[in-house]
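All protein chains but one are shown at their positions in the complex.
Up next is chain A:
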Amino acid sequence: MLAVRGLSKAFGQKQVLDSVDLDLAEGESLVVIGGSGTGKSVLLRCILGLEVPDAGEILWRGRPLAQHRADFMDDFGMLFQNAALFDSLPVWRNVAFRLLRHMPKARARAIAIEKLARVGLGPEVADLYPAELSGGMRKRAGLARAIAADPRVIFFDEPTTGLDPIRAAAINALIRSIVDETGATAITITHDMSSVRAIADRVALLDRGRLRWQGPVSEIDRAGDDYLRDFIAGRARPMARVPAS
């Protein structure tokens, strides 16, 4: 459904993505892992058109995404790292932001409240402003906004960052259940291994801009890659390493 071919991006002298190839089947949940600064966020930003890649292309349903971005975006939802809710709008308007363009206000509000309930937030939250919510509630509201229009593709950017382990587990379970329920295709970027195990069908490891390992989540514990093993175990490594082969 979504394919990345030879994607490269540099900022000045720093090569952030280096000929990355990825394939994502319809309904699959791919989790991209890697240390800080390994290009995970830039990969998502390139797919979304927020960054222009230096080389390579992104295909959506076999066609260049750049030429069909409007169609892609109409079928797309995203949970941002810090939720990125609009401060000036109440929660229900945030959730219903896309819906309000093509349906009456009352119906959009009803759907927003339904989606808030789906992520475990009551109707009393609907009229609050994002600044009045806790970090976990903001994340849930962001998730409700991401699924409000029943998208076929959803991106999750560091969904558990800043949450305690119990709230993080709840968000992970919520994401997995939403992906299963809706059959949406999902890409999650994280360095939280509990998210990987809860959300992923398949895992891709980025290391200094290159795809170092990819495979089914069931195989990550048996993988021979030493960096992946250290990443899973949370073992310290020397800062300067041999480049990925």
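Convention: a contact is a pair of C-beta atoms (placed from the backbone, for glycine too) under 8 Å apart; a residue touches a chain by one contact, two chains touch by 3 or more; residues count from 1.
Everything that follows uses one rule, which is that contacts and distances are computed from a predicted model.
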Per UniProt, the name of the complex member that is left out, chosen from "ABC transporter permease", "ATP synthase epsilon chain", "Na+/H+ antiporter subunit C" or "Luciferase": "ABC transporter permease"
Among A:V52, A:A70 or A:I166, the residue in touch with the chain that has been omitted: A:A70
Of A:G49, A:G120 or A:G215, the residue in touch with the unshown chain: A:G49
Missing-partner contacts on chain A, residue numbers: 45, 48-50, 70, 73-74, 76-78, 80-82, 84-88, 97-98, 145, 155
